[in-house]
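With one protein chain held back, the other chains of the complex are shown just where they sit.
Here is subunit A:
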Amino acid sequence: MSRIETADVVVIGAGIIGAACAEALSASGMRVLVVDRGAPAGGTTAGGEGNVLLSDKAPGPELDLAVASRRLWPELIESLRAELGDEIARVEWEPKGGLVVATENDARGPLAILAEAQRRAGVQATAVDAATAREMEPHLTEHVAAAVHYPEDAQLQPVLAATAMLAAVRSRGGDVRGWSEAHGLVVVNGKVAGVRVGEGTIACGAVVNACGPWAGHFGAAAGAPVEVLPRRGMVLVTAPLPHVVSRKVYAADYVAAVASSDVDLQVSAVVESTATGTVLIGSSRQRVGFDEALQVEVLRRLARSAVKLFPVLAGVPVMRAYGGFRPYTPDHLPVIGEDPRFRGLWHASGHEGAGIGLAPATGRLLADLMYGRAPVVDPTRFRVDRPAVIAEVRT
């Protein structure tokens, strides 16, 4: 039997992006229903490291979104604390800063050029010499050719952050429903009138496709495909350790790996500790569809690259490994805006490995666009109808 339900907006996907969109929309007064085909915050949001980074982004629209988001995160956490209390708003926010390390001489030039361009875009980026870098991170390799300190880089626990935002949606009269799969839209006169979820239909004025790497699937089911593809990543987790690394420390070639479009495996060391003492070792990039098979070669290369930055890790036991799929777009920019094919269908996905950091500004931008307010950042480059992203309807 089908239930008759209504909401102002239905957000498909209860990951960090869907949660941030739902939070921003409910803060503007809408009644929001969030549905997810699995457990809330159980997909890509649970498969990463909780990066809130400016350091890995070259000047451009993504950096603008990241700067706005970095400003919004602490404000949002503070407002969630005021609204929901300490317990729910505890998201392990750590403004720990980042240290980008070039271990080879030929990486010095590109790192210096990037840092200079970022400084001109308003990012704090300070070149530090090898001795200073090793004072900041005493376990760091002796082979430091150059390093740049980014004090604004931060980290949080993404599952806690997503669930805190979803709790706010609920407390404002909205709802969150897991294990409910969206199958398509109900369209009347070219405009969204509802969404088919599970066995029933939910009447609503707008639908947000926030399905992360599965945004292409829902888009296709809705008759509005978008070019969002999965890009696999793996993370190694060490046993809890005494203090080894203070900041987010990564190799200078990480920026190039993030920006590349290679299908083949790419590995670049990203090392950081968590609140519980474990050290997370990323990062890998591979386009293998939704193949979840664990590849020992990936883990081996992750471990090797991390030991190159922190030799002390060579003798440390690895407790487990996990992985996930980043939502990848061919031009490496998120998709945020209304679909040109159906009024009332909105997209918020394609953030690749940066969704945690970009979430609050994405939610704010989506709400600004929906309400016709002055947007928090220029939305032009995130448009759904750009050639790299808009996919043709396959009949």
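Operating definition for what follows: contacts are C-beta pairs under 8 Å (C-beta built on N, C-alpha and C of every residue); 3 or more make two chains touch, one makes a residue touch a chain; residues count from 1.
The criterion applied here is as follows: contacts and distances are computed from a predicted model.
Q: UniProt names the one chain left off this complex as which of "Ger(X)C family spore germination protein", "(2Fe-2S)-binding protein", "Inner membrane ABC transporter permease protein YcjO" or "ABC transmembrane type-1 domain-containing protein"?
A: Options "Ger(X)C family spore germination protein", "(2Fe-2S)-binding protein", "Inner membrane ABC transporter permease protein YcjO" or "ABC transmembrane type-1 domain-containing protein" considered; the missing chain's recorded name is "(2Fe-2S)-binding protein".
Q: I'm checking contacts with the chain that's been left out. Which of A:V316, A:L369 or A:A391 qualifies?
A: Here the residue in touch with the unshown chain is A:V316.
Q: Which candidate, A:I113, A:V188, A:A239 or A:A388, sits in contact with the chain we can't see?
A: A:A239
Q: Tell me where the left-out chain touches subunit A, residue by residue.
A: 239-242, 244, 277, 312, 315-317, 319
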